[in-house]
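For this depiction, one protein chain was excluded, whereas all remaining protein chains were kept in their positions.
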Amino acid sequence: MYKIISESEDKNKIKIINIDKNDLIEFMEDYKSKGYYLSSITGVDMQDHLEVIYHIHNYDTHEYIEVKILTTDDKVPSLTKLWKAAKGDEREQYDLMGIIFEGHENLRRIVLPDEWVGHPLRKSYDLKKVQYINMDSEGKEHVSYNENEGW
Amino acid sequence: MKNGDLGIKTTTIEKALEWGSANSLWPLTMGLACCAIEMMATQAADLDIARFGSEIFRNSPRQSDLMIVAGTTTKRMAPRVKRVYEEMPYPKYVIAMGVCVIQGGPYVDGYSVVMGVDKVVPVDVYIPGCPPSPQALTYGIMTLQKKIKHETDR
Partner (left out) sequence: MAHYTELNIGPIHPAVHGILKFKVKLQEEIIEDVEITLGFLHRNAEKICELNYYADNMVYFDRMDYIDAMNMELGYLTAVEKLMDMEVPERAQWIRMIMAELNRLAARLVGLGAFGLDMGMLTPFFHCFIEREKIQKIFVEASGGRQEVNYMSIGGVYQDFNDQIINDIREFLKEFKPYLEDIYGMFMHSEIFWQRNDGIGILEPDVALDYGVTGPLLRGSGIAYDVRKDAPYLFYDKVNFNIPISHKKDNMGRFILKVEEMRQSIRIIEQSIDKIPDGPYFNNKAKKSMMLRLKGDGEVFSRVESENGEFGVYVRGNGTFKPWRVHVRSPAFKNISVVPVMAKGMMIADLIVIIGSVDTVIGEIDR
């Protein structure tokens, strides 16, 4: 049985439930059976750890809930088995925030090319190191730091 | 051009060709982002750039001679823009529409936007604005026509 660490409210009166990341699947399975659907996944970089925030929504009772877990090693379990909506969201968070969703069968970058270095929404991402993208005649994309190799 | 007494005009072939290509610019729809909607508005009934000879927006690069780059060119899109440009037949012209396309615009701080499409393809006319109004685009096309008409004079 999962354990709720603490409960609070955000400024829009949405309930926040803090749980441990090992309890996530169990917790979500329970809420799925109560009629909740996944609405969005947000990763927040707190510098020493990552917060992963799931918003779930019940269309019948009009209830929105925010579920929050912490991770220090960038890894969290994937929810793709429960809701298909997680497929795209998890890929996006992996791409931009570098959260590794364990159990996602197709965890690739979604908006940036595969060769891109770094995860841009991390606070430690260096915006001054400019990367360039080029495409060969086959349509494959290549990333490099050298301006002359771009497009 | 000279007007003869018999109602005959004499001109050079270059001039005639320039006159022709200036007044029948067929733009390629290169709508990449928000500016594309203003480009569509320019094409639509109220503002109608058919009045200036840009009758039809073509969707194939092989049938068009003007590329209006309307909208943010991202790094991922840049090689593709270049390839489409290379597929167009000569003579070909490029209009950069919107500040994004000129120098990055609001996204100048970011990591994934090309700071100016002129690093990718040669640009003839720049139209500032975010987005430029359809009137501005019409003016840009007229400016390009002027440029084409005087190409051999330069």
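Going in written order, the chains are labelled A and B, and every chain counts its residues from 1.
The criterion applied here is as follows: a residue touches a chain if its C-beta (ideal position, glycine included) is under 8 Å from a C-beta of that chain, and two chains touch if they have at least 3 such contacts.
Quantities reported herein were computed from a predicted structural model and do not represent experimental measurements.
Asks: From the touch rule at the top of the page, work out which displayed chains the omitted chain touches.
Replies: When the full complex is considered, the omitted chain touches A, B.
Asks: Using the touch rule from the top, list residues of chain A that touch the missing partner.
Replies: With respect to the unshown chain, the touching residues of chain A are 10-12, 14, 16, 37-40, 42, 44-45, 53, 55, 59, 62, 64, 66, 83-85, 87-88, 92, 96, 110-113, 120-121, 125, 127.
Asks: Where does chain B touch the missing chain, residue by residue?
Replies: 29-34, 36-38, 40-41, 44-47, 59, 71-72, 74, 76-77, 80, 84, 106-107, 109-113, 130-131, 133
Please note the rule applied: only the chains that are shown with their structure count from here on.
Asks: Whole-Å distance, chain A centre to chain B centre, using C-alpha means?
Replies: 41
Asks: Quick check on the complex: what are the chain B residues that touch chain A?
Replies: 75-76, 78-80, 82-83, 109-112, 114, 119-120
Asks: Looking at the complex, which residues from chain A come into contact with chain B?
Replies: Result: residues 112-113, 120, 125, 127, 130-135, 141, 150-151 of chain A touch chain B.
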